[in-house]
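Missing here is one protein chain; the remaining ones are kept as they sit in the complex.
And then subunit A:
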Amino acid sequence: GRSDRYFKKKKEKMKRGHQDILHGGGGWYAVAPEMERGKRKTTMGAAEEGGDVDELLAALGYKVRSSEMADVAHKLEQLEMAMVSSAATNDDALLSHLASDTVHYNPSDLITWVDNILSELNAPPPPLPTPQSLPSADAYDLEPLPALPAPATPLVLGSDPQSEVAPSPRDRKRMKVCSSPPSSSTTTDAATSAAAALPVVVVDSQEAGIRLVHALLAGAEAVQQDNLKAADALVKQISLLATSQGGAMRKVAGYFAEALARRIYRPQPRGGVGCCSFDSVAFDDMLHMHFYESCPFLKFAHFTANQAILEAFAGCRRVHVVDFGMRQGMQWPALLQALALRPGGPPSFRLTGIGPPQPDNSDALQEVGWKLAQLAESIRVDFRYRGFVAASLADLEPYMLLDQDADGGGGGKDEEPEVVAVNSVFELHRLLARPGALEKVLGTVRAVRPRIVTVVEQEANHNGGTFQERFTEALHYYSTMFDSLEGGAAAAGADDGGPDQALSEMYLGRQICNVVACEGAERTERHETLAQWRGRMDRAGFEPVPIGSNAFKQASMLLALFAGGDGYRVEEKDGCLTLGWHTRPLIATSAWRVAAPAEDPLSALAAR
């Protein structure tokens, strides 16, 4: 109901700095005691008035009519923003004014109380000890912010009721429409009266959105320039501005602000996964599962890679797949099924799964193998499994991957040799964190002479240039990712995607944290574009294998099955498939094989 939403908003504000999504429904119980502590409690007094008073608030001693709830919530938000921003600027004038010079009404009549305070804020204030100049409206156009002196300029956000800004569909999604109370002053008015340095409490969401992006970029610049004090102030501004936005923008800004804050305050993050309170691999796997279930990216990756592998295995009787990131093994049931039904019957199938060490010594890799074996047995595919625990893929050696049973026991040399496929979904980019690791791994891959190597990676450059460039790239990329999550939820008709969406966002949030707040060997989310990977694979001695039209058709059909599938686009680019949201490609699947060595004229002569 409405009051639930009100309390949810309050809870979000109070926990502004933390991404405490897991608190969920217990929110309003957390809020109540704080309200009791803060305000003077008055007795309920007279019986409820004619209009229905909100019961939840009445239990706390506040009389607010249900019809007024939205209005009161809105005004309290404005009040809070004003107070917080003044606290951010270490400006005591507002607070002391409120504390000493204002007549306060009985707070149990919330709406009158808050109206009174707001009118105090918007009235011409007494002269301030340090008059501050305000940026004019022109400062809001698209120019980089100058380096800010500390404390940061107070926020002045005005609304122009006459402005005819037609929001683009993207902005419309991000805008939360706020009505402007008649007592607000516009930017121009505020600018002309030099003494009116108090923040105006009206927010124009679209302008705040632009301001938010500016603040984010300025924060990155400040960090780049090692101006940590300015960066800190900007992070607070970002958090504040983010509350005026809705949906994807608010969440993305929240994650980026948190990541920036971590970078400022904790230059040496602990833990390999980096930047998260839960370092457990099990939590990681859980987030990964939710991401798999709620959006199409991982399914797309699996389906397209499987199709390429299936085609490469055509006609082979003994096949071997090496999976660089086994996790829950969700990719392989579909391939097993497809192999079982292929014309000519299934091959003899061997799977090698690579996974990270588990802190609690549980054998997750073996359990996954066991489940897959059960499935394979039920559909009568001859199946063998081997799991390898490796902290890094660079620890692998070719002999570990080659078929060790070929010479012993079985048919020996009469048997057909194994045909190998190597599969890497979002694993290769981690190797870029340590110099030489990728080269070693690609060398190992070449040594097992695979028929096909399938690589799925994020289509973005989060590894190049300066911190600022990386930040900007990541901001665009993850904004699009979060948009796609919102789009899926909206099209499915839900108000929000529920826990799956929140967990998927958390999954992405950890990547954001890693990209922004970590450095060196800790920064494992070193995404690179398809073009960059092409160059790397080329230099390592691989040549591209075009992914066929079957994969394209299957991927398109898969996307059509997702609610909100309209926004997703499957595209083919030089034999590789990309999945994107509207015009922005987000992940790319490519296939490779060992390049045929250049013909040596002498050996060619000898062969003749």
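Couple of notes before you dig in:
As a working rule, contacts are C-beta pairs under 8 Å (C-beta built on N, C-alpha and C of every residue); 3 or more make two chains touch, one makes a residue touch a chain; residues count from 1.
Definition applied: contacts and distances are computed from a predicted model.
One subunit of the complex is not drawn; among "serine C-palmitoyltransferase", "F-box protein", "Proteasome subunit alpha type" or "Phosphatidylcholine:ceramide cholinephosphotransferase 1", its UniProt record names it "F-box protein". When the whole complex is considered, the residue among A:Ala340, A:Val389, A:Ala540 or A:Ala595 that touches the unshown chain is A:Ala340.
In the complete complex, the hidden chain is touched by one of A:Tyr62, A:Phe300, A:Phe542 or A:Phe562, namely A:Phe562. By the touch criterion stated above, the residues of subunit A touching the omitted chain are 292-294, 296, 303, 306, 329-330, 333-334, 336-338, 340-341, 343, 345, 367, 370-372, 374-375, 378-380, 489, 492-495, 497-498, 500, 553-554, 557-558, 560-563, 565-566.
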